[in-house]
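Below you'll find the structure I mean.
One protein chain omitted, others in place.
Chain nomenclature is as follows: A, B and C, assigned in order of appearance, with residue numbering initiated at 1 for each chain independently.
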Amino acid sequence: MSAPPPQPHEHQIRSEIAWSDATSITVRGRDLADDILGHVSLGDFAYLLFTGEVPDAAVSRMFNAMLITLVEHGITPSVLAARLTYAGAPEALQAAVAAGLCGLGSVFVGSTEGAARMLSEALPAGHDANLPAIASNIVAAMLERREVIPGIGHPIHKPEDPRAVRLFEIAAETGFAGDYVALMGLVARQASEQSGKSLPVNATGAVAAVCCEMGLPWKFVRGFGVMARAIGLVGHLREESESPLALEVWRRTEREAAVAAAARPAVAPQ
Amino acid sequence: MSAPPPQPHEHQIRSEIAWSDATSITVRGRDLADDILGHVSLGDFAYLLFTGEVPDAAVSRMFNAMLITLVEHGITPSVLAARLTYAGAPEALQAAVAAGLCGLGSVFVGSTEGAARMLSEALPAGHDANLPAIASNIVAAMLERREVIPGIGHPIHKPEDPRAVRLFEIAAETGFAGDYVALMGLVARQASEQSGKSLPVNATGAVAAVCCEMGLPWKFVRGFGVMARAIGLVGHLREESESPLALEVWRRTEREAAVAAAARPAVAPQ
Amino acid sequence: MSAPPPQPHEHQIRSEIAWSDATSITVRGRDLADDILGHVSLGDFAYLLFTGEVPDAAVSRMFNAMLITLVEHGITPSVLAARLTYAGAPEALQAAVAAGLCGLGSVFVGSTEGAARMLSEALPAGHDANLPAIASNIVAAMLERREVIPGIGHPIHKPEDPRAVRLFEIAAETGFAGDYVALMGLVARQASEQSGKSLPVNATGAVAAVCCEMGLPWKFVRGFGVMARAIGLVGHLREESESPLALEVWRRTEREAAVAAAARPAVAPQ
Partner (left out) sequence: MSAPPPQPHEHQIRSEIAWSDATSITVRGRDLADDILGHVSLGDFAYLLFTGEVPDAAVSRMFNAMLITLVEHGITPSVLAARLTYAGAPEALQAAVAAGLCGLGSVFVGSTEGAARMLSEALPAGHDANLPAIASNIVAAMLERREVIPGIGHPIHKPEDPRAVRLFEIAAETGFAGDYVALMGLVARQASEQSGKSLPVNATGAVAAVCCEMGLPWKFVRGFGVMARAIGLVGHLREESESPLALEVWRRTEREAAVAAAARPAVAPQ
């Protein structure tokens, strides 16, 4: 059946990211074959996609280090979800990565978003700021509301998170150790003092501060975590295909749950 | 910017499932408010969506029993993936269900598809068949190719799977105990004899045989597992929200993996 | 390598939903084969999973009607996402359903959650309430904060949403037309009066009110939408497999975007 005469559309569909013709592909205004392939690294291409600019050496070093910090955190809940999915559908690797990404929300990777938002809102760009006072106010307000302050403290890495230390070193070397980095450090210090606990800046807080320094919007900081973890998940699925652990985790869990459940009396049927 | 003049389209976009106007919604040709809500149960509505017909009592009983068999299998890898995802993103319940569904592939729920395909291809509709000979040939061929015969055997349920027994009882009561059900039973018997192991029809095999009897296409048998498990996953996520287990599973796994890994010598940096 | 001696675990892993032994499967305390299969419909089984009780006839009628209302809404963004996914990976039907579920968030299906939360918080159980005053306060407060009031108004269904009308009829017939149903109606009336627009209760608002009447927690109302839409998505994927539309949608979109993009000047390479 032939289609009906089309209606004029109210809104045009457009995308400025990429397009192509018979002899070329253009991405963010650059010729993919001639100007990008062989000239630009994957991390720099991600920066280009996101900002429209190929990064210079300092920006590239900072951005790549920030992204790499997010790739691999060992056996996380997200990794376990991906491996368990792969065990059920090894023919659909993409679905296993998707399953692993689905849990990168408010508890684990979204905390980066929380820290970036906290810094962005406390310190609008260009403001001549009294950073210690701002940090003190942030911490006092969050402690009073009994909120968890994002970006500080770590259950294992003590007295400091080596990734945060290193990211801030690179920030100093590349010109990105500005007010957001300083504020993140002051928040950690104030929180430690006001709570009496050791709460150093963690990797999450360092990534957030660096993103703010680079002008990357806090609403998309989670996106960097997502793209980075996708790389890490593929690495874990390769290992799972050769040295599986998912089904052993499942069997142990099922067995323990079954033992606990069987000890319960059954409900009498209606 | 206004949109460009639209091009005539080669193919019309159409869907026959549902449409609506100001005062009514029509689903598969029936008025949703007047003819379905309050008159039809969820399982019968699923049958209507899939086949275009409201089932009679016998079909309804068989179809609902078949679907329910697929809903809940305890702590499966799929359930664990969903619970781990929920632990990371409790604000996105839908993503946790999605993660749980992603693994319903060739290993776990896809085996239903495999059994339904085996039966469908062995026994084209209307064919006057020598069922014992067909069963014998199927088993001999698969054993020779060292393939796993789908739909038979179970690690726990012995000497028979109570769900399979019950589904075949209902099939007999509702008029669905035809050639496919008979063939599935014969395949199980032949496989047990030829292999010397106890390989009764399992729930997967019974679901597959019943789907074939009902004329449901083998390519979509997996879809019944997917819709059924979505219900089961929501039930598990409710329990996870009140009585969590995912993070305990994660912590144990991470700890054991970390102990094993730390015992390895590090690679010298380049 | 043998495993290390296991550590005592701090928290036991347990699940009360389902367990099995060699001869039986128990779900929510009932024998699956003997007490459920052949006796209980899919919708009633979902209710049992969620609440631990097999519903009586009135509860069953209300619950099934509520769920069915959520199954099928025609070509939604979620359906399109599922169909586009199926076009790329037809061998992984489960991943296409998962993709369709991923978008059931704050904008489309989460609005049910918002309405259920609004009603639950306004009317704690057992409270002897002045419903008109409560409705008036809700509407005034939300209009002042310029928030969208969930559960009312519809772009197509005017002057009323036939599903809401029908669900409230069934609620009256089954004994579920209590304070939450009344409050939802009053909110719609107040909102219409205060805004000067026609804002009847829509399907979302009716589902939310019914869930509150049934004592189902607002935090899991989204879960009912997710399980219901999983059924609807499988129906759409069956149609997509036989009468595809996804690639036509994609081709038109890509073509229009490409025309728009190509009209832009390229950026000079660095």
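Everything below uses one rule, namely that a contact is a pair of C-beta atoms (placed from the backbone, for glycine too) under 8 Å apart; a residue touches a chain by one contact, two chains touch by 3 or more.
As the structure is a computational prediction, the values presented were derived from the model and not from experiment.
Trainee: What are the shown chains that the left-out chain touches?
Mentor: A, B, C
Trainee: Of C:P77, C:P159 or C:G175, which one is in contact with the hidden chain?
Mentor: C:P77
Trainee: So one chain is hidden, and I want to know which residue out of C:L32, C:M66 or C:L245 touches that hidden chain in the complete assembly.
Mentor: Missing-chain contact among the listed residues: C:L245.
Trainee: Just one of B:A129, B:L143, B:V165 or B:A257 touches the chain that is missing; which is it?
Mentor: B:A257
Trainee: Taking the full complex into account, find the residue in B:S60, B:S78, B:Q94 or B:S120 that is in contact with the omitted chain.
Mentor: Residue touching the absent chain, from the options given: B:Q94.
Trainee: For subunit A, which residues lie in contact with the unshown chain of the complex?
Mentor: Output for subunit A: 3-4, 7, 9-11, 13-25, 27, 32-34, 36-38, 40-46, 49-50, 60-61, 64-65, 67-69, 71-75, 92-95, 97-99, 101-105, 109, 156-158, 162-163, 165-167, 169-170, 173, 219-220, 222-224, 226-228, 230-232, 234-239, 241, 243, 245, 248-249, 252, 255-256, 259-260.
Trainee: Using the document's contact rule, name the residues of subunit C that touch the chain not shown here.
Mentor: Touch with the absent chain occurs at residues 1-13, 74-78, 80-82, 84-92, 95-96, 98-100, 102-110, 245-247, 249-250, 253-254, 257-258.
Trainee: Contacts of subunit B with the missing chain: which residues?
Mentor: Contact residues on subunit B toward the absent chain are 12-16, 18-21, 26, 28-31, 34-35, 52, 54, 89, 91-92, 94-95, 98-99, 102, 253, 256-258, 260-262, 264, 266-267, 269-270.
As a working rule, only the chains that are shown with their structure count from here on.
Trainee: Find the chain most remote from subunit A, comparing centres computed as mean CA coordinates.
Mentor: Looking at centroid distances, B is the chain farthest away.
Trainee: Based on Cα centres, what is the most central chain?
Mentor: Closest chain centre to the overall C-alpha centroid: C.
Trainee: Using the touch definition from the top, which residues of subunit A touch two or more other chains?
Mentor: Correct list: 12-13, 89, 91-92, 95, 98-99, 102, 253, 257-258.
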